[in-house]
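With one protein chain removed, the remaining protein chains of the complex are shown where they sit.
Up next, subunit A:
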Amino acid sequence: MSELLLARWQFGVTTVYHFLFVPLTLGLSILVAIMETIYVKTGNETYKKMAQFWGKLFLINFAMGVVTGIVQEFQFGMNWSGYSRFVGDIFGAPLAVEALAAFFIESTFIGLWIFGWDKLSKVQHAAAIWLVAFATNLSAFWILVANSFMQQPVGYVLKNGRAEMTDFFALLTNPHVLYQFPHTVLSGFATAAFFVMGISAYHLLRKNYLDFFRRSFRLGLIMGVISILLVTTVGHFQGQHLVNSQPMKMAAAEAHWESADPAPLALVAFIDEKAQANSFEIKIPKLLSFLSYNTFSGEVKGIKEIQAEYEAKYGPGNYIPPVTPVFWSFRIMVGAGVLMILLALYGLYLTRKGQLEEKAWFLKAMLWAIPLPYIANTSGWLVAEIGRQPWIVQGLQKVEEAISPSVSAGAVLTTLVGFTVLYGALAVADVYLLTKYAKQGPEETITPKSVGTSKEVSLWT
């Protein structure tokens, strides 16, 4: 395999893996902060237990998010030095500000939160988790500012053989980030909501700590209903924005080869990328036009026409991303989202009727629904990043020009295998711990365990 392909795989593996942990961190930090705030306000010990129980799960997940994030910052220089030289003037700034303005707060105050239960006042301690929650979400903003430049470059000029920043404010108000940030953060909230509801459902089914998990479920439900409805709405407008800013990505997401007015929406398609056509499809007339423009008419450009336009603009070459994975990832994302909406709304209905605990099948479904947001998040990023191909920065630099010339394919393969094996092993440990503590329930977590017998255990035998 070529260095390019290996480096892409490495980016894909490390990024998707990192983003398994980030969304839960975004939302769960806020839920834990809310729980602790209710405890501080009301003095109700149940909410303290809730903050501690969910906080423990939060920390197990948080650790994985942090350590895999370090790889993200380093690999631009390691595997993509061509990219780093070309856009470092712009791309580095939000990363550096993220470290200074967000990551420092997050890492410092998480230490205070973990170790400060009896060293800080109640209000200070609650403030620490709020700062963590705030900084985590702020962190997402800066990272998405950087990513949005790759999707929609703004505020720059080409000079000295590279892209140089001319307007930092334009970078912050990049139209792309104005959709991407709420979409991503709200997906994180939905992830946490389904995580909390799923684990609570597990215990409600077994009649464990009923009061505790009823309250937890209700908090999760509120966050879930609000976030999943908002994320869909934002997603709709984001799609419309992309039709204009990255038409090729959206055309690929719809496997929409020929321009059409009005354009139909393909629900399912067998895609023949070589022939640039779909051998079979189930279509709904006019729907793609409607989704693109909110009216049932209007031309939506097809892949072939956009390809011709790009050739005229950027010279000969293939500007079509891999259509099949983008098309299906998009459908998986939307499908998972629709399921989440239905579950959340039905959960709301049941709770209002007071019938939640009578419907065992629903509680079971909620437990099994924990992976749904993860599937949606991952496939969403696959659409965003595969749909951007062959560009690393839309219209400015191609992926093939971005790799590190000094790094051999063998070296990339070594690290790719290394990261994959390491990540695989850590995933096992992480899932083991999350399952263990999720099943255990809150009682075990309230009293800090006494240290236990201090047996002599040698490190080396």
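Keep in mind that, in the parts below, contacts are C-beta pairs under 8 Å (C-beta built on N, C-alpha and C of every residue); 3 or more make two chains touch, one makes a residue touch a chain; residues count from 1.
Criterion: contacts and distances are computed from a predicted model.
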Chain excluded from display, named as in UniProt, from "L-lactate dehydrogenase complex protein LldF", "Proteasome subunit beta", "Cytochrome d ubiquinol oxidase subunit II" or "Sugar ABC transporter permease": "Cytochrome d ubiquinol oxidase subunit II"
Touching the absent chain when the full complex is considered, from A:Ile110, A:Leu186, A:Leu288 or A:Val323: A:Ile110
Sole residue of A:Leu95, A:Met248, A:Leu288 or A:Leu343 that reaches the chain not shown, by the stated touch rule: A:Leu95
Missing-partner contacts on subunit A, residue numbers: 59-60, 62-64, 66-68, 70-71, 73-74, 76-79, 81-82, 84-85, 87-93, 95-101, 103-105, 107-112, 114-116, 118-120, 159-160, 164-166, 168, 404-407, 411, 414-415, 418-419, 422, 426, 429-430, 433, 436-437, 448, 451-452, 454-457, 459-460
